[in-house]
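All protein chains of the complex are present and in place, except for one that has been dropped.
Order as written gives the chain letters A and B; numbering starts at 1 within each chain.
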Amino acid sequence: MPDINWWTSLPIILLTVTPLVILLLDAIAPQRDPIVSMLLAVVGLTAALFFTLLVEGTPSADRDAFGLLHYDTLGLYGAAICLLAGILLALLSPRTVRLYALPPAEYFALLVMAVLGMVVVCLGFELLTIFLGVEITAVAFYVLVGLEGNARGATEASLKYFVLSSFSSAFLIFGFAFLYAGARGSTMLFDVWNGMVLQDPPWAELGVALAVAGFAFKLTLVPFHLYAADVFEGAPTPVAALLATGSKVAGFVALFHLLLPFQRYLTLELASMADNVAEILAILAALSIVVGNVVAVLQRNIKRMLAYSSIAHGGYMLIAPLALIAGGVRYAEVEAAALVYLLAYVLMSVAAFGVALTLGARGERAIDDYAGLGRVAPGLAFAMTVALISLTGIPLTAGFVGKFAVFNAGVQAGHAWLVVVALLGSAVSAFYYLRVVVYMYMREPSAEMPPVEGLTLVQGLGLVLATVPIVLVGLWPKLVLALLAGS
Amino acid sequence: MLKAIYLILFVGTLTTAALVVFLNRTVYAALALIAMMLGLTGIFIVIQAPFVALIQLFIYAGAIMVLFLYVIMLVNPRHDEPLLPPLLTRRWLAVTLAVFLGLLLAAWSVYALARAGDSVVFQTVAVADLANVMFSKYLLPFELTSVLLLIAIVGAILIARRS
Partner (left out) sequence: MGGEFFGWNVILSMLLFTLGILAVLWQRNALSVFMGIELMLNAANLAFINFAQRYGDESGAAIILFIVTVAAAEAAIGLAIFLRLYRQAAIIDVDKANQLRG
């Protein structure tokens, strides 16, 4: 039996117990209204978040759990960000659950289980654990995406997501087999890293290539982004939001963990392979930024637009590990930049999706429907404006802080060309983000548009919790960066 | 003698796998897949991993493929089967990509094998060790798998029931 460290195991245990409680309660007393299930989910997720952050204070040697998980700074805060996304989206979900008659208990149980998978992926330092975390999240999403079952679009989205995701999981596990070989028969990440460095036998290189391909699918990087927009369009909006935020954060953290041996000044032996990896990341990032932004301009549906926007943001995100591998930037700095970007990204995406889902049918379909919202629903319009301004990367918002940190690292690492591409991409993105703002405040609604749903306390709370920090991080970036630098 | 058996299994597995790719009738493709799994079972036995061979046989070929066949039967295997626009619009593009990838992988593995050293160590994995690992090192994955199966059960019922 491995040593069970209760403190570090608690987040995982809480995330496992919470869905069970939600489902059992529903079995005993069938829930019609989502409020109870939602509260249970939020309590469980918040408790897990609390105990995750608590690990921050313990010395590095005590931060293992089950012998397979480890709370390094990136993983710890990555998991915390995933939990935050889960909490915010759980708060925002009741609107969607009621509007589309989704089964409440199953919805929230699956939501928490998806977050469990994400947390395991962030904290996993062993191949099987990471794989299982990825699979738990994936299978939970297969169900969640298709939950609006009666709409044809939903089932089709579910099918497409299923094919895409299981295809990428196969790449991932096949790659892991070669990493296992490269590590001379060990699945612990430390040994895998050794295998990547020593390259004797040279299986690890192949493993890395396959695993990166697998992760690239999960992060919907171009050219692995097929069907992403369809999935977002057909899935219930909070599910799409969680997919865009938590799933990406977890995949990103795992990829980062995998590529750690390629840090420029760690081993000179890896120099040539590190350069190759850096170039591949740069190409993936550039393609994602360009394709994501350009195609987003063409979208008339808000969720598809946000899908392509998240593809572009996946590209921006990738500049951080690129900076680490290409060299010239210290690990601590890259880590802080990456975490700030992830936090900003989650907050603004949740806010944008959150407003869309709160508006109901009016906000989840055509962008044209946003006309006149500035007057009809001023609070929601304002929240959306904040989110969109942040997504563009305009100063005084979290989005700007995140982009600045990451772009800065990119320039220091000698990839200024990529940063230029990213800046151009951001400029293009201003067009489609701010177009919504223009519609909200400067266009008149027409009579055929669906009515706006009212704002409830819970929805409002969720939106406030997502939107306010966007501005706070924007106003006090130094503070946030210092907090995220960790121990 | 063993080599002959292995050769037969090798060729058989590859052939049936190719059949899975190219057959147009879903039932036949499923049967080909079962045959491929049987081939793999044989290979596992040849390399002295009987426990894994039986797992492959019972669970993969036995349970999962039977589930497949049930669904194929329910979905009525004629021309009205659920279709999906293929991931790539041009088939020749798909074949080219796959062949290219296959050659790349094969070349890579030959290169790696050449450099892997001649003294091939070989050690069978004892079932006792396997069981041990489940409850010591892999305790967390073992428990997480139950969560995965819970999701699968809840999900399958939610998705497939008539509302």
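A few points about this structure:
The rule is simple: a contact is a pair of C-beta atoms (placed from the backbone, for glycine too) under 8 Å apart; a residue touches a chain by one contact, two chains touch by 3 or more.
All of these numbers come straight from a predicted model, not from anything done at the bench.
Listed for subunit B, the residues touching the missing chain in the whole complex are 2-3, 6, 10, 13-14, 17-18, 20-23, 26, 29-30, 33, 36-37, 40, 43-44, 46-49, 51-52, 55-56, 59-60, 63-64, 67-68, 71-72, 74-75, 79-88, 91, 94-95, 97-99, 101-102, 105-106, 109-110, 112-113, 120-126, 129-130, 132-134, 137-138, 141, 145, 148-149, 151-153, 155-156, 159-160, 162. Although one chain is not drawn, its touching partners on subunit A can still be listed: residues 127-128, 131-132, 135, 139, 142-143, 146, 149, 152-153, 155-160, 162-163, 166-167, 169-171, 173-174, 176-178, 180-181, 184-187, 203, 226-227, 229-230, 233-234.
Here is the rule we use: only the chains that are shown with their structure count from here on.
Taking the mean of the C-alpha atoms as each chain's centre, subunit A and subunit B sit 30 Å apart. On the subunit B side of its complex with subunit A, the touching residues are 82, 84, 87, 105, 108-109, 111-112, 115-117, 135-141, 143-145, 147-148, 150-152, 154-155, 158-159, 163. Chain contact summary for the complex, subunit A toward subunit B: residues 1-2, 12, 16, 19, 23, 65-69, 103, 106, 109-110, 113, 116, 120, 128-129, 132-133, 135-136, 139-140, 142-143, 146-147, 149-150, 158-160, 163, 201-203, 206, 226.
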